[in-house]
Each structure stands twice: as C-alpha cells, then as structure tokens.
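Only one protein chain is missing from this complex, and each of the others stays in its spot.
Lettered A, B and C in written order, each chain numbered from 1.
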Amino acid sequence: MKKVSIVGGSGYTGGELVRLLLHHSEVFIHQVSSRGHLGEYLYQVHPNLRKQTDLKFCDPDQIEAVDILFLAMPHGKAQTEIKKYAGLASKIIDLSADFRLKNPVLYEKWYGSPHAAPEWLDKFAYGLPEINREQIQQANYVSGVGCNATAAIMSLKPLVDADLLVKDQEPIIEIKTGSSEGGVSVNPGSHHPERSGVIRTFSAFGHRHTAEVIQAYGFESVRLTMTAVDLVRGALATAHVKLKPGTAKKDVWKAYRNAVNENVFVRLVNERRGIYRVPEPKILAGSNYVDIGFAMDEDTGHLVSICAIDNLMKGASGSAVQSMNLMMGWDEMTGLSFPGLHPV
Amino acid sequence: MKKVSIVGGSGYTGGELVRLLLHHSEVFIHQVSSRGHLGEYLYQVHPNLRKQTDLKFCDPDQIEAVDILFLAMPHGKAQTEIKKYAGLASKIIDLSADFRLKNPVLYEKWYGSPHAAPEWLDKFAYGLPEINREQIQQANYVSGVGCNATAAIMSLKPLVDADLLVKDQEPIIEIKTGSSEGGVSVNPGSHHPERSGVIRTFSAFGHRHTAEVIQAYGFESVRLTMTAVDLVRGALATAHVKLKPGTAKKDVWKAYRNAVNENVFVRLVNERRGIYRVPEPKILAGSNYVDIGFAMDEDTGHLVSICAIDNLMKGASGSAVQSMNLMMGWDEMTGLSFPGLHPV
Amino acid sequence: MKKVSIVGGSGYTGGELVRLLLHHSEVFIHQVSSRGHLGEYLYQVHPNLRKQTDLKFCDPDQIEAVDILFLAMPHGKAQTEIKKYAGLASKIIDLSADFRLKNPVLYEKWYGSPHAAPEWLDKFAYGLPEINREQIQQANYVSGVGCNATAAIMSLKPLVDADLLVKDQEPIIEIKTGSSEGGVSVNPGSHHPERSGVIRTFSAFGHRHTAEVIQAYGFESVRLTMTAVDLVRGALATAHVKLKPGTAKKDVWKAYRNAVNENVFVRLVNERRGIYRVPEPKILAGSNYVDIGFAMDEDTGHLVSICAIDNLMKGASGSAVQSMNLMMGWDEMTGLSFPGLHPV
Partner (left out) sequence: MKKVSIVGGSGYTGGELVRLLLHHSEVFIHQVSSRGHLGEYLYQVHPNLRKQTDLKFCDPDQIEAVDILFLAMPHGKAQTEIKKYAGLASKIIDLSADFRLKNPVLYEKWYGSPHAAPEWLDKFAYGLPEINREQIQQANYVSGVGCNATAAIMSLKPLVDADLLVKDQEPIIEIKTGSSEGGVSVNPGSHHPERSGVIRTFSAFGHRHTAEVIQAYGFESVRLTMTAVDLVRGALATAHVKLKPGTAKKDVWKAYRNAVNENVFVRLVNERRGIYRVPEPKILAGSNYVDIGFAMDEDTGHLVSICAIDNLMKGASGSAVQSMNLMMGWDEMTGLSFPGLHPV
C-alpha cells in the first residue's frame, strides 16, 4: 500500500479525491490539509465520508513526505510552492490549472499574469490519459484537467485522431454545466433562488479552458461557449465541426469506435431507441466514464459531436486517480469502478 | 392615484412589492430606497422589472412624505425608526417581524431581545386579512406576516373558526418551503450545489413564526417543523390535528367552505381525480391565493389539513398589498389578480 | 367586448390562452373545447384557473360563431378543418404548425406529408409580430409560431435587419429548452425520474422549426440544435454567426437597440455587473418579453447572440394574443403586461 496525502482537501475536487482514494486498493490516505477547516473531521465538510474515515484536516504546513502527493489548492497556489512539495513526494498530481499549459506565453495570455514557475511546466504531463497515456505513464508530475476542456477535447478526439476535420473552420463547442463546476465558494449568482432553473450563458467565448483544447490539438482557434443549467454535477459538450469532403458515415463510426476500443473509460452512445440515445451527464454522477456520440449530416459534412462527463470525476478527480494508476503501473480502472446510478 | 414609497426595496419582498405596485391601478411608486444598491436602477437588482420602470434606488435618508409607506427592511430595523417614518406617512405597512406580536414579552421570548418600541405594538394591526380584516380596515399601521405563520394559520383557520378542535392536543404542523424564504443573502447552505435537491429539516421546533400562530389562535402550544425542499417559491403546511368527538365529515366540509366563501383569496382544493387534488404551491407562484384542503379519518377524528401559498405573495408582499387595499377602502383584489401559471 | 372561443383548450398552449384571455380587457371567452375532457371544469385541467372561471370544456363540434377563434389543436388537425372554422369566425389564429410555412413544398419536406389545404397557406400571416407586424395588422388569419423558431429568429433579427451577417456561413443556433415544450402528453422520456436533471441533446439538426427560421430570413441553411434541460418553461437560443468584415461594435449595439426601440416586447440585456447580465428564460415565465443580448469578438467578427423567451408565451400563446391585438387594432400590450417573477 502506497502512502498518499492531499494538500487542499476541503473543496469539491479534494473531497472527491478522498472518496476515491479511501476505496482504492493500492493506497491509503496519510494526511489531508485545509487551512480553513483545520482540526475538523473530514466528514464535517464532506458529509458523505461519515463513518468512512476518522481523518481530520491538518495544517498544510505539516504535510509530511509520502509516496504520492495530490495538490488540490485554488489556482495559482501550486506554482508558488511546487519546489516545497516536490521535496515531499516523488510523484505529484496537481489538480489546479497551474501546470496544464506547456507554454508560459499561453499561460499568461489566458490567466492574466506571468507563471511563477515556468521552468516546471515541461516537467508536468497533461493529465488526461485518453490523449496522453504514454507521457503520464512515464511522468513524475502530472497536471489536472479543466472539466470543460476535457468535455471539449473528448468531443473532438475521434475526429482529430482520424484526421477527418477540415482545417479552416473553427470548431464551435457549446458546453452546458452544473453548479459544482464553480467550486465550493458561495457567490450571489450561486445563491439557490438565483441559480435554480437557470439557462445562463455565462461565457460566450474566452473561457480559460479554451487554451487546453487549443494545446491538445493545435487548432488555431476553438470557440467554447459556456451555459450554466440546473444540475449539480455534469457537463455536456456539443461540438459543431466540418468534416473533410468525402468523409463517409462509416469513417466516422470507425473513428468513434477506435476511441472506445483504445480507452477503457470511453463509451459510444448512439442508440436508435430508448430514452438515453445520446451521451448525458445525468447518469454519470460519480463515474469516470466519458460518453461520446455524434450526428452527421452526410449531405453537407456538418457533424455534431456530443460528449458527457461528470465534471468532478473525469473532469477533475477521476482523471487524477486514473493518472496515478498509470504513473504507478496499476490497472487503469483501479478505484474507479463505480458505474453511476439510474435513475438519479 | 396615491403616492407610495418603499424603504428597503432590494430584497425579495421589496422587489415583489415593486412588481405589484407598478401594476396597481390606485397608486404610483414615488421612491424605493436601498443603501446597498444606491443609485442603481431597480431592474439591475430585480431583473423582471426591466422596461417596467426607470426608478433608481435612493438613499433611505432621503425618503419623502407620501400617502402610504411600505417598510421592507431586515428584522429589527423598523422598530428603531418607526417614529421617523410615522412622520412621513399616515399609513404604514411594515413587512418585517417587528410589529407582528402584540405582547412585548412574547416578542422578547421568541426574538431574543427586548422590543425597542413596545408602545407601538398595539398600534399595529396584524396584517393577515383572512383573520383580521376588520382591524386592518380601520388601521393606520399594519404589520407583515410570517410566511410559515401564514401557511400554518390558514391550515387551521377553518377548524378554529368552527370550533372543531380538541383543546388538549397540540397541532403538529409540518411546513415544507422553498429557498426564497431565506431571503436574498447568500450563505454556505444556500450555495446551489448544497441547496439543490435537499430535503432538509432545518428546524424541528422553535421556529419564530410559531409565536404568530399561537397569538392568532390562543393555543397553548403548536409545533412547527420546517423542512427545506428544492423549490424557489412556495410553502406547504401539513397540519395534524384532533377533532372533537362527534365531528362529522360534513361539519368539516362546511367549515372549509365557509373559509372560502368569506375570503376572496381562499380556495378549497379537494378533488377525487386529476393531478392537482390537494393544495400545492407549485401553481401559486406570483399569485395571492391561499389554497386549503383536508383529509379526515372519520374513525378516529384525526384530520390532516393542507395549506399552500407563495411565500413571497400571500406570505409577504401579497398580503401587504391586500392590507393596503383594505386600509384604503379599495377592492381587496386590486393589483392582485395574477392567478399563477400552469405548468411551471 | 369581443367574443372569442378556443378549439382545443386542454393542452398547455390552450390553457395559457385561457389565462391570458380571462384577463384581457377587450374580450370574453365564450367556449373552450376539448374532446378528451368534455364536461370537465377548465380548472380541473388547468389548476391555476380555479376561482377564475366557471367554464366547462365543450364538444369541439358545438363551437359556435364568434368574433375571434383560436385553434389550439395538435399539429395536422387545423388544415383539415379550416373551412369549417372559417365559417364560424372572420378572424382566426391557429397555434399549430399547419399554416406557418407559405410554401407547400417546404411544408411537405419538413412535416413529411403533403399539406391538406395548400390554398390556405397564403391567406395566413406568420404570427410573429416582431418580424411581421404590418401583415398581421391586415390579416384575418394568423398562424402560430414555433417556440424554438421564435427564439432562433429573434436571436438573429437585429443582425439580419441591419444586414451585418456574411452570407456564406450558416448560423449555428443552440437552443436549450424546458419540458413544457413537449406538450401535455406523457412519454417515457418525460417521466420525472428520467427527465429530471437532464442535459439531453435530443435533436442535433433537422428540427422542424428550422423551416420557419429559413423562411423568415431566406438563409440557405441554418443549424438548430436542441438540448433539453431541467426546467419547465423557457427556451434560450445561443446563435453563433459571422459578421461582415469591418463591422464595428457600435454597429452591433445600434442594431440591437433598433430591435428594442421598434418592439415593445423586446429588451436588450447586456450588463457588466449583477447576476442577470445576459438574457435568461428563468425570469420570463408568464411574460411575453423576448430578451436579447450578444457578445462580440472584434478581432474575428465572431458574434454570439443570445435570446430568451417563455416558450408558452412569446413562443406560443403570448404571440397569439399579441397578434390578436394587432389584428383588432388594440394596444399591442393589452392583456400581456405580466412582467415575470424574481426570484422564481
């Protein structure tokens, strides 16, 4: 059993990490820190952990050396303290946005300030196994993923891998998300009377996760439009793209099937009957699956690609645990077997 | 046209008042104050008022003399400033809890500190027309109502009026409420990810609105249990009471029908078919109706009385406008004709 | 007071029509028919109408001559019976899809069967006042509007009117909708456990309302993608379009302001602060307003236009009543003054 700790465990991704690691057969949790909840039992913040663990939140300054260290602090913190934490563990997985982008110029453009540790950017592998498995397997340092970036990237992956997209038309990707994506901090817009029942397009373009999609596939530009809906967990990406002339439907099917065959957590959903014919985040809460599907207009080559995830799992903590499994040479699915509920 | 102003118009009850008064045929709004939103257009805080009014929030210290003044400040404020406001208007309707209870001892017991203007308590009529119409008609000062108190009182009213209840068994009243009851201020428990999908019994007993129910009917005690559910507007009271021996079902029917006949906003809902067989707040959003219904166990005299309201309307601003109509001798329904939506 | 009747009044649009007409100062309702609910009180089907009217559903075969007749039957019925109804009223407003498209070829293409009364298509004016006011004013027959078509058309209207769009790139319009759009009939996918919490892209393209958008603006093609979300009332269109080179932001502002100035029910929502910065259907339930807004990328000419409506009001019954007002020479807002609720 390997020893793991989590720095910053009182947020939603931190809580999800604890839940996953408590049931992981290869590790045990040594410490979980939280400055704001110092001394409290974990279950007082994460009520689903009651009777699961007697751990209390410790001071982040008292984090000890372990085999694997997860950093789940607010964006901007990890880059200023990475050296310290690198002294405590040979394997680090950082869930913040700090080490996702390889190019410090790109980082500054999208995050508005220079990176505090640009020399570390190259040491981190981007933590989405479905597009970066080999690098992660050999990495000591792995970044987190943006939840919307994950949904967007995975909606395009089959088509990019099979080289089916025209180059000159930027993908337009509409993402609908639940409220947990905004994190644990309260704000006027997250007040239940104001957030309930919304269809709120809060970012028409310019969302920071766009940078990860661009980096993943080398597009010149991609449009991410973010709309908040009444749901806690889940994100759906609906991508509008143009196929190369002559692309046949069977080429597209093959591309999607390849993505499924090469990735244990990818499923193709494209049914002609029943209620769940397309990918939907509703049934993915708590699951690490990423469901993909598509509709193609053969006359015009217009394709709508759909991708559903649980933003706290595949879009955050699930991918982080999956990355850990790869880094450590364990079965990729270890600790990630929960399939989700129906109905829910 | 009478001139009205609202002190404290940036909260949910203040906004609802503005909406109602803008469409009221007998009044026009002169000023609406808000210290926190000073200088902002009303529609920037109450987005449903866009294109309805060009009013901006003024400083509460600049409120001028008017015919009718509504006070919609946080609890505890009106009692310290009532003299000042009485100098500005001969008719005042205060929506806070400050002047609901007649007995300063009762006030201190339930609100935890002595009343700042006990000599004013008797000058205020309790602002629930369905139990206090005549007093309101002759009053210059009318209090607001607690939303849960309104639901509880109205669930018992037919039975109390007809003297059908045994004295020695306290009513147990379960109230389920939406999130707007908590007001406009954000707190960790109102954060959408935490508040969505809840069934949260946040007050087993001891809720302050209990005092209003006791005052209304002279019960020795009443149990109000509050459970928050996933809804923005609406409250449902389910009251469990014991009927006097010998009470027949037709006596109960008669009691409920009387309540309906004597009150334009009371409706009896007791259907044998269809979807909406009992009172439900779902269809009352924006409406001033109070729907009542019951189920009776003839063998035992156990009766379950059900009452549904929109907490911001009948449970707050709607009753306040209705009270104004009575004070001014206008038709009781003026400005309150919106029947609610279906489906919604 | 003019006499109106409604054929097919048990569905959601029929119920909404009754609600609106009961409070309309120029008309009174003579009859409302429903074969399935024959003899029932209207309020047994539309629970918000309790204590509003004593009308019962009559047999559609017993509809009598009136001044204005609304047809709110399932799609396909009105076209087979239009002659009969034209004998009963000189003014007819049909809310179904039967007379929206002028071209019978287009009708057959999108609805899958030949039109039963193609000679009537030209007699009907398309019932969206914001793009067809003058025709409606002079018409005896007015069609309904598709709710998604309305949201899509209104998202494009300012840009089309000002001729700001490039011709060679088809608009991509993502529409998110509530469940009431599906009508009153139950199906496995509308079962609450399956429909609650969804983000379900049920139509990637090919939705029938597309035809109305094409007809309105003469585009060669438009992409409408439909996603169901957890909400009862409301639709949001997010349109992605390309502006002509050289279009400045002030040109766009002017275009949107023109749409507002020329249409009493159109509002521009584009705030820099507060919670409601963009159009949202949440605050439009029960209202006839259509809120529009936009975000523009000046570097590339990419524009995201956002439009929010209540699908049962502006997207159906509200526009129908507004059309009646225009046909009859009444104030356009008569009976449509409800501004919507906040919070809700």
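As a convention for this text, a residue touches a chain if its C-beta (ideal position, glycine included) is under 8 Å from a C-beta of that chain, and two chains touch if they have at least 3 such contacts.
Small disclaimer: the values here were computed from a predicted structure and weren't measured.
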item	value
Residue of B:33, B:53, B:79 or B:238 touching the missing chain in the full complex	B:238
Residue, one of B:36, B:114 or B:188, that touches the chain absent here	B:188
Full-complex contact with the absent chain, from A:87, A:218, A:245 or A:274	A:274
Option from C:190, C:215 or C:258 whose C-beta touches the chain left out	C:190
Chain not shown, touching residues in chain C	12, 178-180, 182, 184, 186-188, 190-193, 195-197, 230, 232
Contacts of chain B with the absent chain, listed as residue ranges	172, 174, 176, 188-189, 193-194, 197-202, 204-205, 221, 223, 225, 227, 229-231, 234, 236, 238, 240, 275, 278, 280-282, 294-295, 297, 300, 302, 304, 306, 308, 343-344
Touching residues on chain A - with respect to the absent chain	12, 15-16, 19, 22-23, 44-52, 180, 232-233, 267, 269, 271, 273-276, 280, 283, 285-287, 289, 291, 337-344
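Everything that follows uses one rule, which is that only the chains that are shown with their structure count from here on.
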item	value
Most distant chain from chain C, judged by the mean position of its C-alpha atoms	A
Maximum inter-chain contact count - chain pair	A-C
Most centrally placed chain, judged by C-alpha centres	C
Whole-Å gap separating chain B and chain C, where each centre is the average of the chain's CA atoms	35
Gap in Å, rounded to a whole number, between the CA centres of chain C and chain A	38
Shared interface positions of chain C, touching two or more other chains	275, 280, 343-344
